[in-house]
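Not every chain is included here, but those present sit where they belong.
Here the chain labels run A, B and C in written order, and each chain numbers its own residues starting at 1.
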Amino acid sequence: MLEALRNQVYEANMALPEYKLITFTWGNVSGIDRDSNLVVIKPSGVAYEDLTPETLVVVDLEGEIIEGDFNPSSDTATHLELYKNFKDIGGIVHTHSPWAVSFAQAGKSIPAAGTTQADYFYGDIPVTRAMKNEEIEIDYELKTGSVIIETFQKNKIDPNRIPGVLVNDHGPFTWGKNPEEAVHNSVVLEQVAEMTYHSLQLSSDNIYMSQVLLDKHYLRKHGDNAYYGQN
Amino acid sequence: MLEALRNQVYEANMALPEYKLITFTWGNVSGIDRDSNLVVIKPSGVAYEDLTPETLVVVDLEGEIIEGDFNPSSDTATHLELYKNFKDIGGIVHTHSPWAVSFAQAGKSIPAAGTTQADYFYGDIPVTRAMKNEEIEIDYELKTGSVIIETFQKNKIDPNRIPGVLVNDHGPFTWGKNPEEAVHNSVVLEQVAEMTYHSLQLSSDNIYMSQVLLDKHYLRKHGDNAYYGQN
Amino acid sequence: MLEALRNQVYEANMALPEYKLITFTWGNVSGIDRDSNLVVIKPSGVAYEDLTPETLVVVDLEGEIIEGDFNPSSDTATHLELYKNFKDIGGIVHTHSPWAVSFAQAGKSIPAAGTTQADYFYGDIPVTRAMKNEEIEIDYELKTGSVIIETFQKNKIDPNRIPGVLVNDHGPFTWGKNPEEAVHNSVVLEQVAEMTYHSLQLSSDNIYMSQVLLDKHYLRKHGDNAYYGQN
């Protein structure tokens, strides 16, 4: 079932240790088949060296296991909530990558300070508000998704143009049109977190790049007038 | 003698350089057999590339060498003191891992700032008080154990729920139900030290996560109602 | 066409991931043949593992493609502007190396704080002013070159003695008498950015080395009286 997607999700999961985004099992990737509304996701707590395409779990959007011998990731409900609300995305990544977590624990967004971020994120990478006690106590993982969606809706952020978020006191989620692109965005987020952390220590001035420079870099890689690459 | 435990302790020692927790011989792992009250520990000052299961030393809880051709780790008395007082633990790790030492030298606990820590440590990772001159001068290694135990008793910390400590101006000790878990906790401690160091530079606000979020993450992985992983 | 230069530019491009100066495709190297005024440059957005000498693109100083099946790097116009104005240089490197970007995003030059920098850069490594809206909106990549040249001319900096720059809110460009030397200078710039960042956190005093020490180190490696190495 969903063999091509299984392979994509498997490869994307295996890319996390390769890019040094995870320690132990602290991360997971999923992908969705928008025709059948089925999601392929990493099993919970399984070591990366034991992972194969066959160990991945297929769930529907209500979280029912459709195929698979393992429990799905404990973060599955968060993934599903994002797929339900961000209609264009095809893959999601969650990690505890260290620079991103440093911002998340400080409750700080990553400001759009330079062109590296602008090449992939059309503005700041937002941090969610702290979750309320009742959100943590009941349906925590689903509510983690809800607070992400609230962050984007309240601040009128387009998830297609800001493909990632920091969950307060927790860590990053990123997404993309497929699992591979979601991993790519996770690498970028970690890298800009590292660089902008250091910029913030070097300067107490306004750290933001100009809107015109942000437009230029984002739009030369994305949208109808893009001219980066071979297309 | 104690062949299975010897192999566990050997594997756990060899994991320290693999996880980049040690430089040269700056670390040691032990394991205890609670039936015989015998402890298997790394020999002192032996390079990791020369280590084999056979070079490990077996001592009793009074520190007498029961089997082995080498001197046991100079930190043996600290390990024994912890085994005598923390009755449930089966393995102990000591390293000079750099981020943990950075906090230890600053005399600072690692605050529970995010879910990465909460997944393994049910609160702050404490730093001991500075040792007194007479504690350093006489039975230094044993007293290093005593000051760890004092830290947990005085602050009513359960060593099963906070499986690690920073010895002031020295470095981390971690433990677990076996040597492998103790190493695992040593990796986690080092990682959260790195991340929380950076969070503390980013924010002068209250760095603590909420108690409810701490409960949620610790208890979804530990205890009767845990639901992380495949159990 | 230009087979020797093609190989040099290819080797220099492949050195970027080896020296960990780039993530994904975030960098490019070019080289110029001063006899024919033709420039060999990396194609845009092609992964390093897919790069061969044959995939490189040959352009003239007006940016016309003379040979090659791919689009040249989107930064080509910046390279050409530098070749036109810095007459002695034979190779150019652009990366988003993290420590250099940290200074660029903070809008800070890298001060000449020690002998490591002095061995290669005869003074501070300057940051450009922020680009004006109209410079970003029209001919952005060419104007990126212009603002670099302005920085050197206005401040009377000799590009042969300061073989690199930080473009504000963007990242580093370096150059040299050939592509290999340009990569070498890119490694040095990244390394001194890392070290001087930390020196600046350690000390609020004047961070500059003395002019006499700067002279000594630069001139013992460069110019008629150099005595470093085997010449």
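In the analysis below, contacts are C-beta pairs under 8 Å (C-beta built on N, C-alpha and C of every residue); 3 or more make two chains touch, one makes a residue touch a chain.
What you are looking at is a predicted structure, and each value in this text was computed from that prediction instead of being measured.
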| item | value |
| --- | --- |
| Homo-oligomer size of the whole complex, from 3 visible chains | 4 |
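In this section, only the chains that are shown with their structure count from here on.
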| item | value |
| --- | --- |
| Pairwise touch network: line, ring, star, complete, or other | line |
| Copy-to-copy rotation for subunit A and subunit C - C-alpha atoms, rounded to a multiple of 5° | 90 |
| Whole-Å separation of chain centres (CA-atom averages), subunit A against subunit C | 33 |
| CA centroid of subunit B to CA centroid of subunit C, Å | 46 |
| Multi-partner residues of subunit A (each touching 2 or more other chains) | 200-201 |
| Subunit A residues touching subunit C - in the complex, by the definition given at the top | 113-116, 119, 184, 187-188, 191, 194-196, 198-203, 205, 207, 209-210, 212-213, 216, 220, 227-230 |
| Residue ranges of subunit A in contact with subunit B within the complex | 23-24, 26, 43-46, 70-71, 74, 96, 98-99, 101-108, 130-131, 133, 136-137, 140, 169-171, 197, 200-201 |
